[in-house]
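Missing here: one protein chain of the complex. Every other protein chain is in place.
Right after this comes chain A.
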């Protein structure tokens, strides 16, 4: 399982600030829904693909992987619209969705997680007024991305151990018997991780002027 989609590079798209790329993504999303035209959606899709492949120089596989992940949704949207409205509307909706998915893939493939986290922290800055520490929010986001594959791996191990002893590896029963031991492991790991955070100075939490302004 690969959640970290960043593809190293030094081109203009990679060098753009994360906030600019995220803002562009928002603008694109609004524009796609504001322009009620299949041609406009098609042009936007072509533009996104061109930026991803030609400007950011991302491998085709990066965009193809993201497109494959939503292909069933696209098919379902087309089918539903073919039955309830018309195929053209279905194509329009599917094009919008595919364009947004690929645009998001370009942003995540050209932006380090740490840069994204800094944007999240900046957005959370006003929450300081109610006692929220933006650095902690950013850390939580980074840790969520870090530990999802770890938890998937642990769940796989539990299922394999149960299957090795004749347990069911699939179905609702397998899900039920996986959740309890996984929860125990997650709690143990949460304790270990909190110790590791302490050991690495998580409580130091430097003032905003000392927060990093560029990627390592």
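Just so it is clear, contacts are C-beta pairs under 8 Å (C-beta built on N, C-alpha and C of every residue); 3 or more make two chains touch, one makes a residue touch a chain; residues count from 1.
The rule we apply is simple: contacts and distances are computed from a predicted model.
Of the candidates "Probable membrane transporter protein", "Biotin transport system ATP-binding protein", "RNA polymerase sigma-70 factor (ECF subfamily)" or "Sulfurtransferase", the chain left out of this view carries the UniProt protein name "Biotin transport system ATP-binding protein".
Shown as candidates are A:97, A:155 or A:189; the residue that touches the absent chain is A:189.
Among the residues A:89, A:114, A:162 or A:177, only A:114 touches the chain that is left out of the figure. Taking the complete complex into account, residues 2-4, 6, 8, 112-114, 139, 142-143, 145-146, 149-150, 153, 189, 192-193, 195-207, 210-216 of chain A touch the chain not shown.
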